[in-house]
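To keep things clear, I will list the structure first and then write my remarks on it.
Removed: one protein chain of the complex. Kept in place: all other protein chains.
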Amino acid sequence: MEITKEKLLSFYETMLTIRYFEEKAVELFAAGQIPGFVHLYIGEEAVATGACANLTDKDYITSTHRGHGHLIAKGGKLDLMMAELFGKASGYCKGKGGSMHIADVNLGILGANGIVGAGQPIATGAAFACKYKKTDAVSVCFFGDGASNRGTFHESLNMASIFKLPAVYICENNMYGISNNQKNHMNINDISDRAAAYGMPGMTIDGNDVIAVYEAVKEAVKRARKGDGPSLIECKTWRHRGHFEGDPGVYKDPKEQETWVKKDPIIKLEEKLLEHKVVTKEEIAHLQEEAHGKIEAAVEFAKNSKDPSLDELLTDVYAG
Amino acid sequence: MTQMSYVEGLRDGIRIEMKKDSNIYMAGEDVGIFGGCFGQTAGLFQEFGGERIIDTPISETVIVGHAVGAAAAGLRPIVEIMFIDFIGVCMDEILNQAAKMRYMFGGKAKLPMVIRTTCGAGVGAAAQHSQSLEAFLTHIPGIKVVMPATPADAKGLMAAAIRDDNPVVYIEHKGLLGFKGEVPEGEYVVPLGKADIKREGTDVTIVAWSAMVHQALAAAEALAQEGISAEVIDPRTLAPFDKDSVLQSLEKTGKLVIVHEAVKTGGLGGEIAALVADEGFDLLDAPIKRVTAPDCPVPFSSYLEAHYLPSQDKIVKAVKEMF
Partner (left out) sequence: MVTVGIIANPASGKDIRRLVSYGTVFDNQEKVNIVRRILLGLAAVHVKRVVYMPDYYGIVPRALDGLKSQDKLPLEVVPVDLELTGTQEDSFKAAQIMAECKVGSLITLGGDGTNRLVAKGCGNVPLLPVSTGTNNVFPVMVEGTIAGLAAGKVAGGSSNHPQAVRPSKKLIIYLNGIPVDIALIDAVVIKDVFIGARAIWEVQGLLQGVFTRGEPHNIGMASIAGNLLAIGSKDKAGLALEFGEGGSSVTAPIAPGMIVPVKVKTYEKIKLQQTVKLHHTPCIIALDGERELAIKEDDEVQIELTFAGPSVIDYKAALQ
């Protein structure tokens, strides 16, 4: 499968944007400018990027508590996201949601989610709507290794399979649910093994290789659009930081951390692009500068925005 | 007596009971080496080992469900649901299993189990990590519900909850975990169903629990400056509810303000008001007031959240309206 230079560059740009957005969030959180919980996706950017590169605005995703990457990869606007992290009125959710609840329904983003495993039924429902309305849209569900132990995983995959829904379940296996290592929370190594139990295809892929993720999800999306039903794709990856900001991650083996940090998906792609002369060092530097610029502008926007007005407390509880 | 934080108090309660009875064990997400999301179980894994302090998968349904089965089979599980907001995931296990088994079986089953969980807003954790859902639980006969407000109560109620032969939901307030106070050393039990008068007064009765006890105490202090003597009653256990303490206080004061962090509609405040209207109407010389969160989810923005929460000022205002 040949991938155009344009596409490769867009992968790189998206991953950089996610990385810089979150590095900024680390800084702002440490400085006390962002309240609440901040769960970072640093190290896992290739999954959202490779997956969402196969989607259009008509397709749906559901995200998780670790959602910044999914949202950015699906086209979420940086300024509105950043303003939401600050809890400002101009944010995606008028400051009512925060990092863990950002959504943009017009872009098919059915929300980050504070409840682990809650995205699975919702993604299944969005897939149901796609099929019911006979659009050729698909629904992609991102969730963690830990979330695959929720009952919702079982119920969702089973329903999607019997209804042949256009859904792609993407498990981001970073090998931990907070402090609990995968070895202790399930008795299998490859979560894709579970697909067989639902009568759907399952596969495992290197989640730090954006091209591999792109290719795999492309095939799953193709199947879904054609009416062949759901698939389960497990992406093996690693979060570089603690579960949330403030967690020093003492439960991780430092050696393992080191090996995975060396497999940083952004560096891996950068090396490949340089090696194959897809880009020059100068172009890389330029892209980095551009990405930093976008983040700075978003922070500026957020800082200059107002707090929500008090009336907002009681709006949006009901529609109409 | 010794100085302890609320979290140390509840942990001390667990430790003392666990040392005495090997049938007690604890299971939940990240309760082991991680020591709990807010450090509640720190050190217990080291002290009691992995056989008694057990990390589970993210599977609330079976965390609570297994406790029902284990308790019915003779153990005394303490299980953790990290945030009370996640209780929806295991509601059937609470509502239809834990709460009903004994009754349905004609008294033949005993379910000595504790569900520990955290509640409360104020830390920017937004709508799915900040709720106060105690009324959900008090609406279910068969479940006991406790919500300590001080380190000593945290310890004593924990011991009582563990010793009780019924399913008890023990709700810790996130904002109180670091709160320090005097705690009795060694074994210490606060009986379930017994309110505590946190401040005596003569002009108005303020019933408040969990974090709101401290807002009520601050309000009482402020009211005292203005010549109003407020009595603050902390029921500590919400089910069963100690109505006698409230009625006795009303005999003195004739005025009732109920404060809770949960939203107003369907909150436990309504039930207490109804109870007093029913059994203590003659004691009242003013309409009952409730100070609660408004009927909306907990907002993320710190600014909105601060206004969302019931506060000392709102309590003072409500009390003054009665005079």
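First chain written, first letter: the chains are A and B, and each begins at residue 1.
Here is the rule we go by: a residue touches a chain if its C-beta (ideal position, glycine included) is under 8 Å from a C-beta of that chain, and two chains touch if they have at least 3 such contacts.
Treat the numbers as computed from the prediction; the structure is a model and nothing was measured.
Peer 1: Specify the shown partners of the omitted chain in the complete complex.
Peer 2: A
Peer 1: In the full complex, which of A:E45, A:D104, A:D145 or A:D209 touches the chain missing from this view?
Peer 2: A:D209
Peer 1: Just to verify: which one of A:K77, A:R225, A:K252 or A:K272 makes contact with the chain not shown?
Peer 2: Once the missing chain is taken into account, the touching residue is A:K272.
Peer 1: On subunit A, where is the contact patch with the chain that was removed from view?
Peer 2: Touch with the absent chain occurs at residues 1-3, 188-190, 192-193, 195-196, 201-205, 209, 211-212, 214-216, 219-220, 223, 231, 233, 259, 272, 275-278.
Rule of thumb we're sticking to: only the chains that are shown with their structure count from here on.
Peer 1: Contact residues on subunit B for subunit A in the complex?
Peer 2: On the subunit B side, the touching residues are 29-30, 32-34, 37, 55-61, 85-86, 89, 123-129, 294-297, 299-304, 307-308.
Peer 1: Okay, in this complex, where on subunit A does subunit B touch?
Peer 2: On the subunit A side, the touching residues are 35-37, 84, 87-88, 93, 95-98, 100-101, 113-117, 146-147, 149-151, 177-180, 184-186, 250-251, 307-308, 310, 312-314, 317.
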